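Missing here: one protein chain of the complex. Every other protein chain is in place.
After this line comes subunit A, so read on.
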């Protein structure tokens, strides 16, 4: 059956699952290591699924990164930099990864990469979308959300002129970020690992069903679109002078309105949110973002529609 509302997409044959892009986010690391020993769970007929540790040196030291954040250096400048002696470890590694799974923006690049992360924020099982026009990924997220319902599966769109960052997964034609929290750095929680595992299972099921020829009609999902980063209040020495307010702590994805508390100073003074409209904060009190000057990120709720899709080989 052909319909002008259905886009024919190439089947997805080459899939990678990245763990350890940050070496202290343990769920992805242990899942990938387990799947490298026993990959039965991630196999689907008709596709190759390759589990891969992206930052092995950081994983060995159980630290986020060695020289710089691997998940920020997959931009054309860094990927194209010539290999000189004092190149940061993660830039060299990004080039290697681009060679294996890319090259980024070419036809040879992998079709789909799942990049597994944890956060200290109370974000639950969040799916990260890079491109609001990627019908395949939006359809996948719709499928995963339905499969996990009534459990919530927020979708976070990081498309933004300056806030979007060059992720490891962006090498692929269809990049998918999986961010599960709250989990402390360096800790492996069974419940968080299980949540991540279920997301991957449903994601791979979707790919398989899609490849087999099922037509997915147009769909609409509610997503949270990134608007702005908010830093901690700081003094002139750059030191933090207030912490996330108890009313905002753990309230990722909950509405934040003008006048609601956001920070608490050491003297007990409350600092309130000032804004024209309701926003939905996320990455609230993420450990790794203190150095990136990010106390939380403001998002707005948006409805995103994907066209119907069907594999072009069916």
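We adopt the following convention: contacts are C-beta pairs under 8 Å (C-beta built on N, C-alpha and C of every residue); 3 or more make two chains touch, one makes a residue touch a chain; residues count from 1.
Here, contacts and distances are computed from a predicted model.
Undergrad: What does the UniProt entry say the missing chain is called, choosing from "Histidine-containing phosphotransfer protein", "Cytochrome c oxidase subunit 3", "AP-2 complex subunit alpha" or "N-acyl-aromatic-L-amino acid amidohydrolase"?
TA: "N-acyl-aromatic-L-amino acid amidohydrolase"
Undergrad: Touching the absent chain in the whole complex: find that residue among A:76, A:103 or A:246.
TA: Candidates A:76, A:103 or A:246; residue touching the omitted chain: A:246.
Undergrad: Where the complex has a chain not shown, which of A:264, A:279 or A:297 is the residue touching it?
TA: A:264
Undergrad: Quick one: which of A:6, A:68, A:147 or A:187 touches the chain that's been left out?
TA: Residue touching the chain left out of view: A:187.
Undergrad: Even though one chain is hidden, which residues of subunit A still touch it in the full complex?
TA: Subunit A touches the chain not shown through residues 30-31, 33-34, 38, 62, 120, 182-191, 193-194, 239-240, 243-246, 249, 264, 266, 285, 287-288, 290-291.
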